[in-house]
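This report concerns only the one structure given below.
With one protein chain withheld, the remaining protein chains of the complex are depicted in position.
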Amino acid sequence: MDANEKALYDAMVACKVPGIIDAVNAADAAGMAPTAIIDTMAGAMSEVGVLFERGRIFLPHVLSAAAGMNKAMEILGPKLSKDGSVAARGLVVMGTVEGDVHDIGKSICSTMLQCAGFEIHDLGRDVPLGKFIEEVKGGCNFCGMSALMTTTMTGMKTVIEMMKTEGIRDKAKVMIGGAPVTQAYCDKIGADIYGESASETTEKAKAVTE
Amino acid sequence: MAVAHGLCSGMGGMRTTGDLVCRMQFAKSMKIADAKKYVADKLEIDPFQLTEENYVRDIREQLGMGVVTGQPNTPKGMPAKMNIEKVLGIEISSCEHFRQQVLRN
Partner (left out) sequence: MVVDYVTRMGDGRRVRLTKEQIMSDIVAGMSDGVDAACVPELSQDELDHICEVVCDQSKITSIEAGKEVVLSKDAGAIKFNQDNGGSGNAMPCMGRLEGILVYERAFGFDSMELAWMDYSVKPVKSIINCETANYEQMALMTTIPLIMGAMPNLGLYYAPDGPHPNPTDLMREFKIEESMASSEAAAEQLIKDIHYTCQEIEKVGCEGYNFDTVASAGDAEFYATLKGIEDYRKMNPNAYIECGMSAENVLGIHGQMEYDGKILGGMYPHEQVKVVEKAGANIFGAVVNTNTSKSFAWNVARSAVITKECVKTAKIPVHANMGMGVGGIPMCELPPVDITGRAAKILIDIANIDGI
């Protein structure tokens, strides 16, 4: 990691917007490629997620880092594309499945994914299973489902079956998580990504897009 | 799950003296060793005997502190708790409430 990369990384992990903007401007002025700046910041954002889960920093810090990253995108956007816009990594529908009202973990996962550059359609909790299908048909290429109960996690399997019936299984990567959900369950129902934590889910989703 | 913990690690509640030790944790925030010693001293037994079912069963019966099996004329519930208060030297809120109700007229 060179000096510019380190300054960017440290500014992101410090979670202060002015410091992040200063580091981006300095890296840009020093001739660092915009894509390299964004890659460095994205790497630091992963570290921010882990620090949050370990209790070293708190949600407002995560959002400050994300806000800093958004500002960086505004600065670097014109250099990245002709129209100045920056494409999202992916379009994600997120929700706690029908019958289940536990949404704190899911909401944190949505936040982490948003911070990593995904566009999020968070449908909240107790989401009718058909809504996930509608969102995938509407263009979401990631379908994230959460459940906290063994009685409701079966809804995830139903959604996958519905996707197959509708002929749209290959349109979206299915991500599942929540306390009773495991890698073995993910394999059993044919989901694509199991996330033990919000940061692990985000890392696995990012890996799919890279 | 609860039964497994009871079998593998639990003191045994009313089968032995687990409820008394637990009551001292709740009443005086005593750590397990202190709570065991306190109860053993009050019962005038060795702490190791606190989980010796048949030995402490007779002590419980004698002191009217409630035994786990059904036995007529042996206190359970409120009268047993009032005897526990005396033996352990503590006041139990539910017993105090009962006394207030009985004595209010």
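To keep things simple, chains are lettered A and B as they appear, and every chain counts its residues starting from 1.
In this section, a residue touches a chain if its C-beta (ideal position, glycine included) is under 8 Å from a C-beta of that chain, and two chains touch if they have at least 3 such contacts.
The shown structure was predicted, so the numbers you read here are calculated from the model rather than taken from an experiment.
> Which of these, A:25, A:165 or A:183, touches the one chain of the complex that we don't see?
In the complete complex, the chain left out is touched by residue A:183.
> Which listed residue, A:8, A:41 or A:57, touches the chain dropped from view?
The single option touching the absent chain is A:57.
> Using the touch rule from the top, list residues of subunit A that touch the missing partner.
52, 54-64, 66-67, 101-104, 107-108, 110-111, 114, 120, 122, 124, 149-152, 179-180, 182-185, 196
> Would you write out the residues of subunit B that touch the absent chain, in ascending order?
1-16, 18-19, 21-23, 25-32, 35, 47-48, 51, 65-66, 68, 76-78, 80-81, 84, 91-98, 100
The criterion applied here is as follows: only the chains that are shown with their structure count from here on.
> Centroid from C-alpha atoms only, then distance subunit A to subunit B, rounded to Å. What do you get?
Spacing between the chain centres: roughly 54 Å.
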